[in-house]
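Structure in structure tokens, see below.
For this view, one protein chain was removed and the others were kept in their places.
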Amino acid sequence: MIGTGFMGRMHSNAFSKVNSFFDLDHKACRKVVCARDGSKAAEFAERWSWQEAETDWQRLLDRKDIDLIDICVPNHLHRDIAVAALAAGKMVATEKPLSMNLEQGREMVDVAVKSGKKTMVWFNQRRFPAVTLAKQMVDSGALGRIFHYRGTYLQDWTISEDAPLGGNAFWRLDVTEAGSGVTGDLLAHSLDIAMWLNGPIVELSAITETFIKERKRQDDPDTIAKVEIDDASQCLVRFANGSIGTFEATRYACGRKNAHEFEINGEFGSIAFDEETPHELKYYNHKDESSIRGWRTISVWDAKQPYMEHWWVPGMGLSYEHTFVHAVADLLADLGDGKKRVPDFSDGLLTQMVCDTILASAKNKQWMKTGL
Amino acid sequence: MIGTGFMGRMHSNAFSKVNSFFDLDHKACRKVVCARDGSKAAEFAERWSWQEAETDWQRLLDRKDIDLIDICVPNHLHRDIAVAALAAGKMVATEKPLSMNLEQGREMVDVAVKSGKKTMVWFNQRRFPAVTLAKQMVDSGALGRIFHYRGTYLQDWTISEDAPLGGNAFWRLDVTEAGSGVTGDLLAHSLDIAMWLNGPIVELSAITETFIKERKRQDDPDTIAKVEIDDASQCLVRFANGSIGTFEATRYACGRKNAHEFEINGEFGSIAFDEETPHELKYYNHKDESSIRGWRTISVWDAKQPYMEHWWVPGMGLSYEHTFVHAVADLLADLGDGKKRVPDFSDGLLTQMVCDTILASAKNKQWMKTGL
Amino acid sequence: MIGTGFMGRMHSNAFSKVNSFFDLDHKACRKVVCARDGSKAAEFAERWSWQEAETDWQRLLDRKDIDLIDICVPNHLHRDIAVAALAAGKMVATEKPLSMNLEQGREMVDVAVKSGKKTMVWFNQRRFPAVTLAKQMVDSGALGRIFHYRGTYLQDWTISEDAPLGGNAFWRLDVTEAGSGVTGDLLAHSLDIAMWLNGPIVELSAITETFIKERKRQDDPDTIAKVEIDDASQCLVRFANGSIGTFEATRYACGRKNAHEFEINGEFGSIAFDEETPHELKYYNHKDESSIRGWRTISVWDAKQPYMEHWWVPGMGLSYEHTFVHAVADLLADLGDGKKRVPDFSDGLLTQMVCDTILASAKNKQWMKTGL
Partner (left out) sequence: MIGTGFMGRMHSNAFSKVNSFFDLDHKACRKVVCARDGSKAAEFAERWSWQEAETDWQRLLDRKDIDLIDICVPNHLHRDIAVAALAAGKMVATEKPLSMNLEQGREMVDVAVKSGKKTMVWFNQRRFPAVTLAKQMVDSGALGRIFHYRGTYLQDWTISEDAPLGGNAFWRLDVTEAGSGVTGDLLAHSLDIAMWLNGPIVELSAITETFIKERKRQDDPDTIAKVEIDDASQCLVRFANGSIGTFEATRYACGRKNAHEFEINGEFGSIAFDEETPHELKYYNHKDESSIRGWRTISVWDAKQPYMEHWWVPGMGLSYEHTFVHAVADLLADLGDGKKRVPDFSDGLLTQMVCDTILASAKNKQWMKTGL
């Protein structure tokens, strides 16, 4: 694993838990963790039971005892590491978004396809049991013809002008490390799930905005840097299936901490999800008898619901961190039976295509095709 | 109508609306409104389109153009007016609770039965469409065998030590006018609905408490009066059908303004109501398919739901005042076809029996039979 | 009053209640109700206590005992009646939207301005106490700089292919009577409130869709008519104050009956409203102490909150119909003191400008200025 930040912790937790809860043919072994700062890497390895710490990711590529490289570093490093790792015959998992832009993404897919190696993009949020249940319901036809899709991903952590640019969490505000702002960081989740549930987005019109135009750099507080990422991103879309949708992501929605929400309206019913209460899925079934019909709050904690048989008992919901355990469990299951449960680089590329179209549409102020 | 306080306004509103919304054989005519203060009575009559104002209720009894006496004055006056009016051959409607105590209640029922005249106790809260829907669901067997009943009625308007005793709303704190505190004022609603839905309460254990023991009198702020009503009242009960329940009423639940709630748990499902969102009924149907089962929020605003065909369109719920319109509509419908839709004095007596048993049990600290 | 449909009932209810609850210098007198069908008009007058029934609205214009003409008929009739009534020296109130299109709207405003007569557009939804409270909070600066506005108006009553076109409620599907679909019927409410709260919308990009392209005519079920209104309408907007927003209206959101919602995100806090629980306003105050900060559900039923001192007591919320009472109360108050509380034709025109721009943008697939 390369990277020891927020996602490094999250992935380590997932690797450490998966085989206690899931019966799988393969095991997640915490071989080597890699970070530029050697003492940090060592401390992290100790804390999370990695067998070794390393400072140069390239030294991992030649080791025969390593099967998979997991990339948890900022976006501008995804391409180089992934391409090198695939070339070295490793499987590769990378945090989302796939890449800085479409061009990089295409290269990564090309190399992956040629290598024949398993890849994964950590779109962990598909793995909320409630979201996977939504997938099952849509696929079963429970909603009938789909009319509307609404996706929002709202946070509020950059409202303050004092939030700096660069470093730790704040690399997300630096376009040279992040590639884009909320489009790639947040909306990518919404779009990935939307297309997983409702098929390709074929055209769109978008708007982006940067509310605070200049910020101090974290590493050099005397320097005022221009903020070049999108603070907010919104679009209207048409899906291939004839439905229409709206999407919005922002880090300026005061009081919304991780409000990743979606709602789908179909002919026979609707479903809605809000990650701030992630163990719940709202469902309206028009086929219920009319006088006692209403929106249900399905609490997703029953053994018959996705992933739940592996955990506790009804009444005990899961939370954010468990989605990463599920992603690893699915990846290991894929390795066992050769089926495809996890989104790979090709899936990541679909989202990258929409993200790039959003940024272009917002810049050009015109409707654009996504190419899907 | 006798009384021009809060309930006088509420009833006037109901009388004025009922025949615009409901097609009925009988009409509610606002003949005479009566209050001790002549100018208040006149102003009230003008505002609410009563044909005449009156200051002495006894002068109403001989009038041939008056069919029904509606009692909206404090509890200590219910018995005298009701008994006299029935004796004079009038129909009588009275606000709840029926009377100051069981003895008065029995007398009122006796006189009513002998008179053969229609009576009504304004247990308006049965007439929330959501509550009437609950009644239909329970009666249909949708819940199966009942195990649990939970009823609470929580308010917070007497927390302040500055709230006086006596006068306007504050007569409710004066035991000589109110008879009891929250037991008769609030819990009576909960108990009436509970026995309507789930049958007689046969035995109970209760506790009451008066948190603020002394208050100024509103009419004489220099006088400190002892507070002799119950500020809070709680009981454990057994119903005749084998289910058990808890009840609680208080005016010391900070932030709960009119939190009249109940929940019923049965073999096949549960329902729950909260008057603070009165157009909703929560319903859990265990027979729904298990992976998509959940508590439904039934919005009661569809034409097929109780009372709703008379009002607007789906999406437009009703509120507190409408329950009084429904009560009048039901009363007028009863007069039309002779069926019994409204709770009469006999029904009011059942609740009075339980209320009196609660007060006695709390005093004696022992389980007691209600006599039902 | 011209028209005896859904809105005719709603307005009649408002006129009948306003002077019982509000102390005003002026009275709402129910003089004449007008409908083409004489027996319907007479029945309606009887039910709602109108003094007279009439079949030809033009006969109302010469009567000296009529001060105000209230228009409750489909949109294609607004202009002719309003222009004639203003020319005859009457005050005019009309249901929203103001007109079929911008051209008609401009004419109506011109005539109104020349006449010097009071006009009102019934944007009743500003008059939910919770919405007026939102207005007070925004104006007080409680939210600080505004970043985001989100407005949706979701219904589901036309999902069925069996819903006909034309007649009763279904005139809303006939472009010749309605002018547009959800844009004028639903989004007009959202836009009116948005600009009232957050100022002018200056540019936008829109999409509209008609999901069911053909329907039977209600008056002639053998005729299949092309559906030419917009079933759904969505747009991205920029406000003059630098904030950005999304809007959406549809009649295809299964389970959403009257989900008129908005959310505003500002620098210091956020507020959110959902008409399906209309007595509540959600509020997040970033200035609350951080460890106990959270979204509040403000129940708008306290005497200090807008309009509420005129009604009941805390714990008893209002509902849809009361917004119309408030609109009349405000109109009568305007007549008393000459202040401006109600939206007039000029305000209606602002919304019409945005609606027309939406339809044009959706047709042309391009960003457009609204002219505001």
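A, B and C are the chain letters, set down in written order, and residue numbers restart from 1 in every chain.
Keep in mind that, in the parts below, a contact is a pair of C-beta atoms (placed from the backbone, for glycine too) under 8 Å apart; a residue touches a chain by one contact, two chains touch by 3 or more.
These numbers were taken from a predicted model, which means no experiment stands behind them.
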Check: For the full complex, which residue in A:48, A:211 or A:295 touches the chain that was left out?
Finding: A:48
Check: Which of these, B:256, B:279 or B:322, touches the one chain of the complex that we don't see?
Finding: B:256
Next item on the list: Specify the residue from the set C:71, C:133 or C:173 that touches the hidden chain.
Entry: C:133
Check: In the full complex, which of A:16, A:291 or A:366 touches the chain missing from this view?
Finding: A:16
Item checked: Contact set of subunit B toward the excluded chain (per top definition) -> 143, 147-148, 150, 152, 154, 156, 159, 205-207, 209, 211, 232, 234-236, 238, 242, 244, 246, 248, 250, 252-256, 265-270, 284, 286, 295, 365-367
Next item on the list: Just the residue numbers, please: which parts of subunit C touch the chain that's not shown?
Entry: 133, 137, 142, 281, 283, 285, 288, 290-299, 302, 304-305
Check: Please identify, in ascending order, the residues of subunit A that touch the omitted chain?
Finding: 6, 10, 12-13, 16-17, 19-20, 47-49, 155, 157, 169, 257-259, 275-279, 299, 301, 312-321
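The rule we apply is simple: only the chains that are shown with their structure count from here on.
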Check: By C-alpha centroids, what is the most central chain here?
Finding: C
Next item on the list: If we define chain centres by averaging CA atoms, which chain lands farthest from subunit A? Would you check?
Entry: B
Item checked: Distance from the mean Cα position of subunit C to that of subunit A, given in whole angstrom -> 41
Next item on the list: Using mean C-alpha positions as chain centres, tell me how far subunit A is from subunit B in Å, no decimals.
Entry: 54
Next item on the list: Provide the C-alpha centroid distance between subunit B and subunit C, rounded to the nearest whole angstrom.
Entry: 36
Check: subunit B: which residues touch two or more other chains?
Finding: 299
